[in-house]
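Note that this complex is displayed minus one protein chain, with the remaining chains in position.
Right, subunit A next:
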Amino acid sequence: MYTSGKYSSRGPALIPRMKTKHRIYYITLFSVVLLGLIATGMFQFWPHSIESTADWTLDKRSVHDAPLIRLPVSSPIPERGDLSCRMHTCFDVYRCGYNPKNRIKVYIYPLQRFVDELGVPISSTGLSREYNDLLSAISDSDFYTDDVTRACLFIPSIDVLNQNSLRIRETAQALAMLPRWDKGMNHLLFNMLPGGPPDYNTALDVPRDRALLAGGGFSTWTYRQGYDVSIPVYSPLSADVDLPERQPGPRHYFILSSQTAIHREYRAELERLKEENGEALLLLDKCSNLSQGAASARKRCYKGQVYDYPQILQARWFWEAYFSSMKAIGLTTLQIINDRIYPYAARTYEQWNNPPVVKWSSVNSPLFLPLIPPRAPGFTAVVLTYDRVESLFRVITEISKVPSLAKLLVVWNNQNKSPPEETLWPKISVPLKVVRTKENKLSNRFFPYDEIETEAVLAIDDDIIMLTSDELQFGYEVWREFPDRLVGYPGRLHLWDHEMGKWKYESEWTNEVSMVLTGAAFYHKYFNYLYTYKMPGDIKNWVDAHMNCEDIAMNFLVANITGKAPIKVTPRKKFKCPECTAIDGLSLDQTHMVERSECINKFASVFGTMPLKVVEHRADPVLYKDDFPEKLKSFPNIGSL
């Protein structure tokens, strides 16, 4: 495209090689070009410019000033629509091309008035208000392009909404005269009232070659599957009606028939139904006793009683979204065609059909397939550490005893100190990797490191030495049964503080659990990816700034996307290392607890909801505490303090 950006980007590369004399010339030249561009730009934005004659829309001078085109009698007529047309046979997809936005470009022809050789217009109404609305909506949308060479879809400014107002042959000739018509390829016609007496065809009778038809009232015989678009017949009356919001629930009428001009055969059947069902049915018809006029179109009668139509209809989300205006109908049509051209980027059924209320509350877990992954790949333990080397080594030694451990990853979060020499580390039978981080951030523990090759991750603090091998292995087994959840050891709860009117963090002995701490928890690697790249709002920064609550954030994230509670495994333990002093364990600190309550409130407001789910159960081995020989139990060493 001829953008100024392209020129200026070329400029600097040339300049160093030129003499000063030439440079002056160039500067002058660019100034002239720039001025020219600015002038043209102004010209473009200036209202009612000369260009607008080449534009399809109406300006002050109205439709009658659009250029007049005389159709010769011998002007070619397109073929009748081909019923076998499909996107892959009658649509030129090369025009739409590959574009990263997966969006089609739509061109609208300039407005013209077509007349036959005698000067009689091809349509009795010309451009209707509705078609003008439709074209305006499209031109204001992202689909629109005024560059005919870039367009994928072409929309004629010839209004064929109502076949009754058209001279069929002449309209067809006018279509064929469009400069890019090319057998109607990639052209889209909007029609709402097809056919005419006596047989009332269900598709527009105007011969139109391969043009796509967005038509009202298609039958399955005239509708070309996957090619045409079936649209509703828009009622101009609905534009001025404010429909009241109504709650779901029973309404006064069960069935309403407001269609006029129903064949007597059908009306007789309706009357019979009415006799059987009484008041639940309301059958309306035209009012015979009202004086003619615009208002009469909005009245319907039943046995002399006059009803305001469509006041008796109720608002619905679908109607608002796709049917309520010419704009809604037009843009929906284009989106449908867009979805066919870029099917891999198409809107989903839910996106089309779920009202926002449902979209907001509905949960679709990204790990929705019920899989119990095999035991064999094992899990990767990720230990976040700063400088507690002695404790870290003990943790490593303890975890290395767990049969399903596949790899140990130490995330070295201390930039001031190097990790101990390789020879000093405990010798274990699985690979041990150390990752050094650039910054001391809590988020580092949840980074989806390439070194994690298993689905299952065990996040564990460098001071958790009290979990037995049986407990850890059992935790992994439980995770396999719930791979889409956090499966962890210390459980926590969130509570609503009625006095303060906000959420509160609870770490006491409670009968309920809504979080598990990631100081010792299994989860799917997918959640590392989610935490790192998809955490809403500024939660990640908040966590790193406060050096706290990364586990609460993870609990929020997982609960929000899966709609499920975490699973706490095995009995409660005293989760403090025996050596550590009471203050050393961060969780004991009083201010720390206050901060964690704050985290919950902060996160709930970022998520816009409280996603955490409260449950009253924890997972134990089937034979836990059963009177049964310990050596026959798979996990005998559970719950020791």
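Just so it is clear, a contact is a pair of C-beta atoms (placed from the backbone, for glycine too) under 8 Å apart; a residue touches a chain by one contact, two chains touch by 3 or more; residues count from 1.
Keep this in mind: contacts and distances are computed from a predicted model.
J.: According to UniProt, what is the chain that's been left out of this complex called? Choose from "Eukaryotic translation initiation factor 3 subunit K", "Glutamyl-tRNA(Gln) amidotransferase subunit A, mitochondrial", "PIGT transamidase" or "Exostosin glycosyltransferase 1".
T.: From the choices "Eukaryotic translation initiation factor 3 subunit K", "Glutamyl-tRNA(Gln) amidotransferase subunit A, mitochondrial", "PIGT transamidase" or "Exostosin glycosyltransferase 1", the unshown chain carries the UniProt name "Exostosin glycosyltransferase 1".
J.: Just to verify: which one of A:182, A:451, A:497 or A:512 makes contact with the chain not shown?
T.: A:512
J.: Which is it among A:104, A:565 or A:599 that touches the chain not included here?
T.: Considering the complete complex, A:565 is the one touching the chain left out.
J.: Pick out which of A:184, A:483 or A:519 touches the chain that's been left out of the picture.
T.: Only one of A:184, A:483 or A:519 touches the chain omitted from view, namely A:483.
J.: Have a look at A:115, A:306, A:328 or A:346 and name the one touching the chain we're not showing.
T.: A:346
J.: For the chain not shown, which residue from A:121, A:426 or A:448 touches it across the whole complex?
T.: A:448
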